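The next block holds one structure in the form of structure tokens; read it before the comments.
Apart from one protein chain that is not included, each protein chain of the complex appears where it belongs.
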Amino acid sequence: MIKIHGLTKRLKDFNIEDIDLDIKEKEYFVILGPTGTGKTVLLELIAGLVCPDRGNIFFNGEELTELPPEERNIGMVYQDYMLFPHLNVKENITFGLKVRGVKREERERALKKIVRLFRIEHLLTRDVKNLSGGEQQRVALARALITAPRILLLDEPLSALDPGTKEQLQENLKELHERLETTTIHITHDFNEALALADRIAIMHNGKIVQTGKPEGIFKQPNSSFVAEFVGVKNIFRGRVLVEGEDKYVELNNGLKIAVITDREGWVNLIVRPEDIFISYEPFLSSARNCFSGEVVNIRNRLSMVELTVDIGVELIVYITGHSLKEMGITRGKRVFVTFKASAVHVF
Amino acid sequence: MIKIHGLTKRLKDFNIEDIDLDIKEKEYFVILGPTGTGKTVLLELIAGLVCPDRGNIFFNGEELTELPPEERNIGMVYQDYMLFPHLNVKENITFGLKVRGVKREERERALKKIVRLFRIEHLLTRDVKNLSGGEQQRVALARALITAPRILLLDEPLSALDPGTKEQLQENLKELHERLETTTIHITHDFNEALALADRIAIMHNGKIVQTGKPEGIFKQPNSSFVAEFVGVKNIFRGRVLVEGEDKYVELNNGLKIAVITDREGWVNLIVRPEDIFISYEPFLSSARNCFSGEVVNIRNRLSMVELTVDIGVELIVYITGHSLKEMGITRGKRVFVTFKASAVHVF
Amino acid sequence: MIKRAWFQFIFSLLAVLMLIFIAAPIIRLVTGSSPEVIISTVKEKEVYSSILLTFKASLVATLISLLLGIPLAYLLARVDFPGKVLIEGVIDLPVIIPHTAVGIALLMVFGRRFWAGRIFSYLGVDFIGEFNGIVLAMMFVSLPFLVNEVKEGFRGIDIKLERVARSLGASPAQAFFRVALPLNKEHILSGSLMMWARGLSEFGAVVIMAYHPMTAPVLIFERFTSFGLKYSSPVAAIMVLTSLLVFIALRLFNGKEKGIKDD
Partner (left out) sequence: MIKRAWFQFIFSLLAVLMLIFIAAPIIRLVTGSSPEVIISTVKEKEVYSSILLTFKASLVATLISLLLGIPLAYLLARVDFPGKVLIEGVIDLPVIIPHTAVGIALLMVFGRRFWAGRIFSYLGVDFIGEFNGIVLAMMFVSLPFLVNEVKEGFRGIDIKLERVARSLGASPAQAFFRVALPLNKEHILSGSLMMWARGLSEFGAVVIMAYHPMTAPVLIFERFTSFGLKYSSPVAAIMVLTSLLVFIALRLFNGKEKGIKDD
């Protein structure tokens, strides 16, 4: 539905370079990247609020690279919502209809509909300055959606919120999209947010798109160490592929050999997910081909599990339940065995 | 070591009311609360930068409620570090020694020591405007610690950082504290941060301290529904204690009866932790006294597990591994049984 | 503790000296003439008509500057172009050019010796010794107050508000009239007020463009040079009192002052 080709914009602090994107009808598409990487400018380019130096944007095959924003029929919600402070909630929501010269009765009808959808009937005459973060977000969404835009652009819509509210509103966004099916581009720096909402994710780094794909795909198979680190992958190491008969290993710098299944050769990165590693006091005799002895050097409480750091020559992060920790009596300094399958090692 | 008694300050937007705290020598004490609840002002009160309306502050028994900040011998690091932009890194770090009139040679000696501790030798002549977030934090800490303060005050020192850097610097803070053992008060709105760093936590809400204790204690046994929700506890319900012979239940509004172990009576809150709940297709015959049938109404991917919402009359959140989800073939709409022990229900 | 108190004492003392330097002459001027003298002076036709003339001329100057100055302020706040710093410097020039030189310069352009003046004269608009000339002189010296204040106001409005308006279907004109302009209302009002008050005060440029009809500052000068301090001070007191009253009244009407920042 939206095709972006070679979009480039040079700015003072950073550049947007050669962006290619292909977003499907009704898709919830998340662009994920660290702050200060030009994500907002990319949205503004799509909206027509900023002119690209090069490249083209197509909606349904029609080119609109040169079209002014008011003729693109988009909805945009900024991070801090940008409600018009001199208008009340109702006037904010109907702004898009007024500037289009929509008649009063028709405006009222559209208002009623959108207001019911967002359950904000009680806010209509309120001053926007006294709204909570969640209410502001709903009003901003209502204002953007009342004109039935072809595409909804969301600029970090959740990052200004407290953790509690955030989760609630994330659910709301998901429901909303399931209901209206408006094609949505959502930008964020929070991987969990992307994971919870996205049909597909594009990862942006230094003004470039470095990986695009389904959320699980990106999490499980990052294509670069930047993506791996950014999405919070633990246990990422670099080493060289060794072939010993049938078996393949990656040898790390310190000589540690990890059994893997791969067709790659030479220098590679590898990832072992913390939840794929087993801890035991005795060597674990099983089909798993990687078993190392190490010392527990750190124990950290996480929200719903415990994170162990085990030094097996390299520091390996392992997740276990608080229950197991207690049962096994694991403390700092104890020696344990870590076991994981060769097929659980992702090589790239 | 630090005793705060009845500290009260009225401000335009909010009040700090009747704060009592007792912080031990060498303790890493975290004050946790939502944004806009007056946490920064509390730090500024302790530092003497803001005068309290009422209440007293003691360091080691000596009252310093009226003492100006420059005579309290504290170190303070603000959220955005507040490095002096007109001074370079070295001048920033030695500022505290200069204003105290410390001699040049002694300054150089102290500088060398602190700079080695923070591994920032290479930054000394740099302009502070060109430092990364992590470097800024280290310089701010070095500046605060070079005067060997009795107490270190940290105002959301990690919240201005990207998720990746954040975790690294959180580790550094922990190491630093283990090494220097400076009594530290750290304020934050991030429960995970508190969990990872704190010896003890105080939870602040609307300008009051609502609960103080060890991190695990607060997480497992929140004393109010505010604390429970704030620390991200799921499955918190309200109901009335029923006694049937030997057994005690809490009856929820919709008639659901949950077996509990408690001495309380009347209206209570209860919490069932998502990781304490088992999922099965058949009723689970075991010692667990709570077993309900319900429908899976939502499935959400989380970083290292899957979050199910099961409707058993109330919506219950259950964590399972991605592995179990696949193995059991759980999808939205399937009927399952949830099982948990009476002793796993926390009543308050 | 003594050192602290000492610093604060010296600091406050210097600040108070500055305030006394401003306030004392004004208070002395206003209280220096007896109420009877003031009342009888107000009743002189020459006095009250000169005050009215001053108010009116400055008002007209402000209105013209609003029409021309708001677009300029908006463009400077929103558009980046080479030479912008230069243009911002040009807007400050009226403040630094000697007032009598301003009068001379305006005469050279709007007098009949120059083509611009001749064109206006041909259209029936004369400036020298006329109300129009007073307006020009007042406008020239006071417009930086309006333009700079309005520019700062536009700068303070998040450009994303206008961008949201555009995304919602507003044309550039609609985004300006429905979002930027109403949000800048306060700065426009306070800038106009400052400009109007600054216009009232002008003497050097006005006296060269038009000695007659006599504005209040010119009248004060004339009475001073012809009759001395005693006869000029009641007129000066009346002018200061009236402009103070109008200024305060408008400020109160305008609502609160630009809010004191919270720290």
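Lettered A, B and C in written order, each chain numbered from 1.
Everything below uses one rule, namely that contacts are C-beta pairs under 8 Å (C-beta built on N, C-alpha and C of every residue); 3 or more make two chains touch, one makes a residue touch a chain.
If you're wondering where the values come from, they're calculated on a predicted model, not measured in any experiment.
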From C:26, C:39, C:119 or C:249, residue that would touch the chain that is not displayed: C:26
Where the unshown chain meets chain B, residue by residue: 44, 47-49, 68-70, 72-76, 78, 80, 82, 84-86, 95-96, 99-100, 143-144, 147, 153
Residue numbers in chain C that touch the chain omitted from display: 3-4, 7-8, 10-12, 14-15, 17-19, 21-26, 28-29, 32, 54, 65, 67-72, 74-75, 78, 80, 84-85, 87-109, 111, 114, 116, 139-140, 143, 145, 147, 155, 159, 171-173, 176, 194, 197-198, 200-204, 207-208, 216-218, 220-221, 224, 229, 232-233, 236-237, 239-240, 243-244, 247-248, 251, 257, 260-261, 263
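The criterion applied here is as follows: only the chains that are shown with their structure count from here on.
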Inter-chain centre distance, chain A versus chain B - centres from mean C-alpha coordinates, in Å: 25
Separation of mean Cα positions, chain C and chain B [Å, integer]: 55
